[in-house]
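Showing just some of the chains, left in place.
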Amino acid sequence: ETVLTVHYPMPGFFKDVMDTISKKFMEENPGIKITFANPSATYEEGIQTIMRQAGTAEMPDITFIGLNRLRMVNERDIPVDLGPFIAKDGNMAEQGFSENILKLAQVNGKQVGLAFATSNPIMYYNADLVRKAGGNPENPPKTWDEVIALGGKIKALGDGVEGIDFRWQGDDWMFSALLFGAGGRMLNEDETKVAFNGPEGRKAIEVLDRMVKEGGLPVLTKQAGEQAFVAGKVGFAFQTTGALRNTIKNVGGKFDLRTAHIPLIDTVNGKLPTGGNAVVILTRDAEKQEAAWKFAKFAAGPYGASVVVPGTGYVPNNELAAKSPEYLANFYKENPLFQAGLEQMPRMIPWYAFPGTNGVKVTQAIVENLSRVVEQSATPEEALDDAAAEVESLLPRS
Amino acid sequence: MTAHRISLGRVLRFTLLSLGALIFLAPYIFMISTAGKAQSEIFSSSLSLIPEQWSYVENFTKALSRVSMTTLLLNGVIVCALIFTVQVLVAVPCAYAMAKLKFRAARFMMVLVMLGLLVPIHATALPLYVAFDRLAVLNSYTALVAPFSISVFGIFLFLQFFRAIPDDLIHAARLDGMSEAGIVARVVVPNAWPAITAFAIFSVVAHWNDLFWPLVVVTNQDYATPPLGLLYFRAAEAGDDYGALMAATLIITLPLIAAFLIAQKRFVEGITMTGLKG
Amino acid sequence: MSILSLHNITKSFGGNAILKGVSLEADEGEFIALVGPSGCGKSTLLRIVAGLDHADGGEIVIGGGEISSVAAADRNVAMVFQSYALYPHLTAGQNIAVPLAMRRLTVAQRLPFIGNLLPGQRQIRADIQRQVKEMAASLKIDHLLDRKPGQMSGGQRQRVALARAMVRHPSVFLMDEPLSNLDANLRVHARGEIVELHRRAGVPTLYVTHDQSEALSMADRVAVMIGGTLLQLASPQEIYDDPAHIEVARFLGQPRINVMETRMDASGTVRFGALTLAADGVSSSETPVLIGVRPEFVRLGARADGILRARIERTEFLGSEVIVHARLDAIGEAIVAKVGPAEAATLVAGMPVSVDIEPDRAMLFAVTGERLRAKTVNVASVREKARG
Amino acid sequence: MPILAADRREGRIAWLLAAPAIALLFLFILLPTLAVVVLGFTDFELGFGSFRFVGFENYAELIGDRTFRRSLWNTAVYTAIVTPVSIVLALAIAMLIEAETRARTFFRTVYFLPVASLLVAMATVWQFLFHPTIGPINAFLAEFGIAGPNWLGASGTVLYGLSIIGIWQSVGFNMVLFLAGLTAIPRDLYSAAEVDGARSWFDRFRLVTWPMLGPTTLFVTTISIINSVKVFETVKTLTEGGPNKASEVLLFTIYQEGFVYLRVGYASAMTVIFLAILVVLMFLQYRVLDRKVHYA
């Protein structure tokens, strides 16, 4: 019997999912036993744990790593290259792993993991407030201009009601949503120069600035924003589909919660970043690797997706799962709130990870400059230029 | 006339204290209230402390079933008890030597103790982690307990206390034929209970609530301590399950409050006698 | 044969010489009181004998053996402390049993639970219990055996401390102001008890006190230590009546001895008031000397016609006697007399009086403090002169 | 000679008794600290196996590090708020409790409660209390027509918000120490003060309580400063140093560098500076104040 130790982050979110998947997996694979290591509270802490444990006896066999951190982990040569396994299998597409989906967990062409739970940014809105402000909830705004205008009206309702909550804090994901949605990119093709301060970037950050100025976007911490929204005090919330299940639970019957596509600045070429995580194999033991590969495919496969999606709000990362009535087809029919994310799937591209050792710091630099815009302590141009300069200095010199 | 003034002062004092107590208790009031609310009820625009639909059972059930509370609490007790015992066993003889024996290194020890007070575990966590890994003792009670086996605070506190023990008592014990170790065990410790109680509160509170170190050295859930259990109710990306989180927090906080209530009289007495105040 | 003998003990703390060569012998069954002002080194000496401190030099011989390098626990010396130093967490009975248990039981036998299972310890414990009971009975504290020190009065604690020290039949008994924490009445009562106990046990005892009446009333011999030096070691009577040093004379006696400065001529004759004293040692020239007279030997006459005259400043009524403070007209010095209440009734503040000193009661001291042997050779009787 | 032997025996026993403590002290405090100092001279990064010595490069970088300077400043501000306020509050509460005869146990427990609580969990409660729109604090302020600030969200107020939590958390600890200090003041001194004409409560406080609490206050101040400088949990759970570094504090910055950016060498250098600051602070404090508060 092979025993696999599995480590995962955010147990509040993933515990039930992991328990269900591993139970089913062990039923199907009697020779393999799954045990769980102590989970980590966040993706960041998960990575720290893995980094510390890399190469030690404590290192788990399998872990789940945020998509934007794969590059950093790979630089430290921690994940096992899955290329050979894929080659050996030969029929990944048949199992629902399209090329597009495999790409989400590739770094410089190396397959470091399999995307497990993926998300994209969507628009949540409070239909009651929209209605009150004169909007039509059945026909939600399609462009940022419309969002900002309606947000302003909602804010004007008073009583502590805010127009928009945009989750700009923590990391650069939602900025990416604006930037990619405008058709922009973070760095240039060969990753030597900053590219987000181009015209697309300017449009993106101006949208943020206008949300603050006209759309009723207050300065809130991430948690405060979520709480205000579920309390019915915010008109629009822009954040990951991953939060959908929890949002539904938190809202309960307090108001009419709806979801819709996130507006794109460039409706033609606009893309959206992919959030979520990938299952990564760490064990260097060949026998365990075999078992781990089985588990990775199982977790990232259609069954896994059919567990993850309803439980969280993530979008399926497996094409079989989404389409097959065996898995999720019926679910989407019955739960229209989940559809926005699903429909945006074609626009998903990898969440960009910066090269070099300062990768994480770069995202912090961007977030800090965003906060200056939100606090209106800098003009969008200043903030964008500062961010560009700072990021530039943090990129590897070569 | 005096009687009147006194009662007025008392009313004022009592009112002030009660108001302050209310403010200090406010977070707990919200905690208890939240622990009884359904998830959809927790965040709403109207403030109400009393849950509309009582979900205590539900939240507490979740808190108890989602994680193995008994294991967590048991680990907490084991780890805190081990840490406390070892700390006392190590600190008491040392403090005794510093306070009551001709010990030339006492001054040097004092400097070490002061230094030790300043170094947070956050600073030394990494070297310790590496060392523990090399020794293959991660994921064990040893790893959880060892770094705290030496409590400079304990040495400091006992030192203050022992200085106040009359020399004559030690002398009498020597004349009665006790060895120095015998004196520590038979005379000093039995009379140091107030100090030991005071120290127990500090030590247990600190280590029962410690999240940082267990997170570093424990990956095996069999050794998880209570704060690690709280992680299961947190989902940074998507908002926490507050009702269950609060219920779980209540469960792991209650034993401490009970312990404090039991020990609190001796606690203040102990601090008074340790001269910790100065 | 002397059981305890100290030879030339010296000790300094950080450069301060506290004991400057103290020698002392105590015979079997002897009770020696060690008195001296606060800070003169009494406790230090006791602690050195007990082995709680170590002398810088000198020898300590107990029962014939030199024990300077023997640990306190292994000298068979018992000590009673001023604070009693009872173990607060043990009952009186347990307190008394400690020195026995420590000596008779092995380390293993003393362990809390395991100890009870070891062979032999039952028997020894029972034995100890019996001895504790006996000791307690002889000190009349049997009813206290189950109480802790905190539940006892000062006097009771003092007795328990005594019992703890006595129970193991030490070869030397040390007491450091064992009565000073008791109130006056209890103190007087306890004196008798300790003397009685000592008489029964017959163990040589070194008893430190700074209460002179304790020293005088209890001891066989009194050692007066001042500034780290033993100035005199003699019987109470001798110490009081025939002090070898002015400091000894000053230290003992309540109220204090009157000391006045005067001069001795080259022939060794001293004249003071109506007295003429002849000193033994004859100096080559006139030298200043001190004359000491105890207050009870100063007579005040209401007629104020003596050679020495004084004016009464105030009187202190003490019940059975009265202390009269007067100031000598001639030299302006204060002089104190102790008189009976009847006599005192005639003396009021401000009144001029004549001062007489009882013949043979004046003592002569060199200015350095040493006693000068002297004899009264003449008392000029003023009254006679006045008549004549 | 025998004297020396006896003294030496006592010294040996003292060493024996202290040996476990000394050994552990070296093992778990000194050696790791030394390791941190050594790491401060390397470019060690978590996850990379090897590292090289870089001399004072890390320290040179620190001088120009805006974040580090910011976090030094923030820590100083936080400490400057939390330490005095929590001491004054604690003293006031301790005196009120000491004077009050009823419900002492209750009050003592209530004020000590925050010390005994898991800060990470309580932080989430505070986050809710501080919520700018649906939080009770601002709702309460609104009752009086005051527009509550965006406590933890705005860079202008975030430090104050965190300070309030810090004060709430540390008052109980200080209070207990003050209670102990108060019980140790001889009653006679108050009597003397009253007879001497100290008519008001304030006079007696100035004449007796405050000076007599000198040593306690010094100790409490020391502990408070150490604890305030070590603020971490609230920042980590509530603000992550934001917005725009407005709540970056030393330990958080060190954590961020060491564990998130994984630059252990650099973080170690910061730690060394952090420890140096603490040591100097404590040294100064004891040099300047110790003699002033001990009167014997």
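Order as written gives the chain letters A, B, C and D; numbering starts at 1 within each chain.
The working rule: contacts are C-beta pairs under 8 Å (C-beta built on N, C-alpha and C of every residue); 3 or more make two chains touch, one makes a residue touch a chain.
Since the model is a prediction, treat every value here as computed from it, not as a measurement.
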Review point. Given one representative per chain kind, what formula describes the whole complex?
Key: A x1, B x1, C x2, D x1
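Rule of thumb we're sticking to: only the chains that are shown with their structure count from here on.
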Exercise for review: Among all other chains, pick the one whose mean CA position is farthest from the mean CA position of subunit B.
Suggested key: C
**Study point:** Winner on C-beta contact pairs when B-D is weighed against A-B
**Key:** B-D
Check your understanding: Distance from the CA centroid of subunit A to that of subunit C, rounded to the nearest Å?
Key -> 91
Point to revise | Between subunit A and subunit B, centroid-to-centroid distance (C-alpha), Å | key: 39
Check your understanding: Quick one: subunit B and subunit C, Cα centre-to-centre, how many Å?
Key -> 54
Practice item. Send over the residues of subunit B in touch with two or more other chains. Key: 43-45, 126, 240
Check your understanding: Residues of subunit A that touch two or more other chains: which are they?
Key -> 52, 160, 223, 227-228, 231, 233
Check your understanding: In their complex, what parts of subunit C are in touch with subunit B?
Key -> 47, 50-52, 71-74, 77-79, 81-83, 85-90, 98-99, 102-103, 164
Point to revise | Residues on subunit D engaged by subunit A in the complex (per definition of touch) | key: 45-49, 124, 127-128, 131-134, 150, 152-155, 238-240, 242-245, 259-263
Exercise for review: Would you mind writing out the residues of subunit D in touch with subunit B in their complex?
Suggested key: 7, 10-11, 13-15, 17-18, 20-22, 24-25, 27-33, 35-36, 39, 93, 96-97, 99-100, 102-103, 105-122, 124-126, 128-129, 133-134, 136, 139, 168, 171-172, 176-181, 183-184, 213-216, 218-220, 226, 230, 232-233, 251, 254-255, 258, 264, 271, 274-275, 278-279, 282, 293-294
